[in-house]
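A single protein chain has been omitted from the complex, and every remaining protein chain is retained in its original position.
Let's look at chain A:
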Amino acid sequence: MPTIVDIKNLRKAYDGGFEALKGVTLEIREGEILALLGPNGAGKTTLISTVCGITMPTDGTVTVGGHDTVTDYRAARAMIGLVPQEINLEPFEKVINTVRFSRGLFGRKPDDAALEKVLRQLSLWDKKDSQIRALSGGMKRRVLIAKALAHDPRVLFLDEPTAGVDVELRKDMWEIVAGLKADGVTIILTTHYIEEAEAIADRIGVIAKGELLLVEDKAKLMARMGKKQLEVQLTQPIEAIPAALQSDALTLSKDGSALIYSYDTRGERTGITKLLADVAAAGLVLADLVTRQSSLEDIFVDLVHDDNKSDTKLGGEGVA
């Protein structure tokens, strides 16, 4: 897939001198959903704001559809829709008026049919004449999305679209995003919810302290870093791991009732057969076997807490 947003070595230092982005390079492919994960203050909003023109880059370049966002900002910005993190709306304005305003602001001729389509897509059509202050928080967020979509953008930035949104509405939001993707819109969303990235993204980027730690295909990421655990539950608790079984991959659970074996799905051999044979040879009796796959959450926590960013492997300790 061709690149639609090309971010090269982007740096942003705020007025106080604080460097919120420390040279981010990222190619976003046309039609994909890219989820950006990162802790509070990582620089997710700064990255989006700098691409969209709300803040000026200190260094580096961004192009959208081949148009530089600084020198050719009109063409670049015309392709972008932005849904900000904060709910910034005029309380006394009617829904339809703010959406109409957004379309005009992007230089598009009035087109009530297009606006109706957007509002219906977001289940806002019957609220079109309501004042914004009379809407619930979830609906206000939809209004923000409607405003961002009012000029038919090719690229949509969603900054934490599901923050503070209940489970049902979150699922709705995922459907909306899936619908937009089906229309060919490229979507970049930030989130703190790892299940969200896991559920809807094609690729996942992890950002921390102004640096992009990795961007990878979700499935590959899961497979590459996916670590599995086998829990061998014993009928009788033991004090210590028998000498014959000692290995780095094996730990004993706190109460001594289970052996926890970590293995790598990438490996040619998992070593499970040998382990089970050794367990039997050691005279231990099995009660049950449980396997667990580490989730993206584990990977994420690990990455962000890892000071050495090149070392993206998971450690040997078991994960809860």
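Quick note on the criterion: a contact is a pair of C-beta atoms (placed from the backbone, for glycine too) under 8 Å apart; a residue touches a chain by one contact, two chains touch by 3 or more; residues count from 1.
The rule we apply is simple: contacts and distances are computed from a predicted model.
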The complex's invisible chain, by UniProt name, from "Glycine/D-amino acid oxidase-like deaminating enzyme", "Transport permease protein", "4Fe-4S dicluster domain-containing protein" or "Coenzyme F420-reducing hydrogenase, delta subunit": "Transport permease protein"
Looking beyond the chains shown, say which of A:109, A:254, A:269 or A:305 touches the absent one. A:109
Which of these touches the unseen chain: A:90, A:166 or A:195? A:90
Looking at the full complex, which residue from A:31, A:53, A:138 or A:256 touches the chain that isn't shown here? A:53
For chain A, which residues lie in contact with the unshown chain of the complex? 14-15, 52-56, 73-78, 80, 82, 84, 86, 88-91, 97, 100-109, 147
